[in-house]
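For reference, the structure discussed in these notes is given below.
And then subunit A:
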Amino acid sequence: MLRYLLKRFLLILPTIFVPLIIVFLLLRLSPGDPAGMMLGDQATPEQIEALRTQLGLNEPIWVQFAIWLKGILTLDLGNSIFFREPVMEVIPRYVSVTVLLTIVALILAVAIGITMGLISAMHRNKPIDRGVVAMAVLGISLPEFWFALLLIFVFAVTLRWFPVAGYNPPSAGLIAFGATILLPAIALGVRQSALMTRMMRSSMLDVLNEPYITTARAQGLPERKVIGSYAMRTAAIPVVTVAGLAAGYMLGGAVAIEIIFALPGLGRMLVEAVSRRDYPLVEGGVLTISLILAVLNLVIDVIYAILDPRIRYQ
Partner candidate 1 sequence: MTDDTILSVSGLSKNFKAVKAVRDVSFSIRRGKTFGLVGESGSGKSTTARLVLRLIEPTSGSIRFRGRELANFSPAELRAERRHMQMIFQDPYGSLNPRMSVRETLIEPQLVHGIGTPAERIQTAELLLAEVSLPRAALDRHPHEFSGGQRQRIAIARALATNPELIVADEPVSALDVSVQAQVLNLMRDLQDRHRTTMLFISHDLRVVQFMCDEIAVMYLGEVVEQGPRDRIYYSAAHPYTQALLASATGKRDGKRARLKGEIPSAHAVPSGCAFRTRCPHAFERCALEKPAIRDLGLGQKAACHLLDGQAVS
Partner candidate 2 sequence: MTVRTASDSTPTAQPASARELVLEVRDLSVSLRNADGLLPIVTDVSFSIAKGEAVALAGESGCGKSITASAIMGIAPDNAEISGTIILNGAAISGLPHRERRKLCGRHMGFIFQEPMTALHPTLTVGRQMTDTLRHNLGLSHAAATDRAAELLDRVGIPRAREILKGYVHELSGGMRQRVMIALAISCGPSLVIADEPTTALDVTIQAQVLDLLDEMRREFELAMLFITHDLELVGDFCDRAVVMYAGDVVERGRAADIVRSPAHPYARGLIDAMPRHGDQRARLTPIPGTVPPVGHWPQGCRFAPRCSRAGKKCTVRPPLAVHIRSDVRCWYPLKVGQ
């Protein structure tokens, strides 16, 4: 088991570094000048040039990369050009929102996916199954941002059950937090929960045909144990795999949701930083998202190994 975890841990490194290098190159090599943007229209070319030298933007690209790499290893990600504060202080202000949003969305998606998939499989081809499958198809087809706007219109504007926008951290109380996180999490998770429903349904249908389920029944075990213990254990495994992919997708999709619901999250911060050419902040932001994703996937790998002991020996 330990070897397995170590292997998965080492795989985090490329997961983090490859996107970072790509982003780094794209940013530095694309048009637009952060120094010019910061100083405004009135700046003289000399002033702009001075700022550029100060920010190290005139160095050759591999020197910039080496400086930046050294920075990462010493946990100094530089200063945000826009905020004029260390990146390490800017990011934490936004990270918690995104992480919470993603986790709540993931939990909702998995819970709904597994439950609906199970119900669907148990009542195969009956009306409830057809209903669930139809809803799943709908869920996969809906763009998240459109669904988000729909949710706001129905639940916030019309029914007034939820605030239209804004964010309350958990410290403000569970109800207040829930009110602001629930709609965004649903919007973010709807597509993934539809995919997981389909996955769970087909996985369960496969498992129910397996000989070991017949053996369990032949042992006289009650049906709820056969399904709940014996079948679920193996049927859930592909869903867990999909959850890992879903986490990645959600972290990316969080941007649109954060903007629509005015949540002060990492996604929104990143979009703004890119438009400002705030290189250090963008790089810091991408690094953070990669890290979050890597950790989430490590957790999922551990859950996977718990569910399937055969994996532990690889």
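Regarding selection, all candidates are chains of the complex that A comes from, given by their letters.
In this section, contacts are C-beta pairs under 8 Å (C-beta built on N, C-alpha and C of every residue); 3 or more make two chains touch, one makes a residue touch a chain; residues count from 1.
Predicted model, so just to flag it, every value in this text is computed and none were measured.
Here subunit A touches, in this complex, candidate 2 (chosen among 1 or 2).
On the subunit A side of its complex with candidate 2, the touching residues are 210-212, 214-223, 225, 229-230, 233-234, 307-310.
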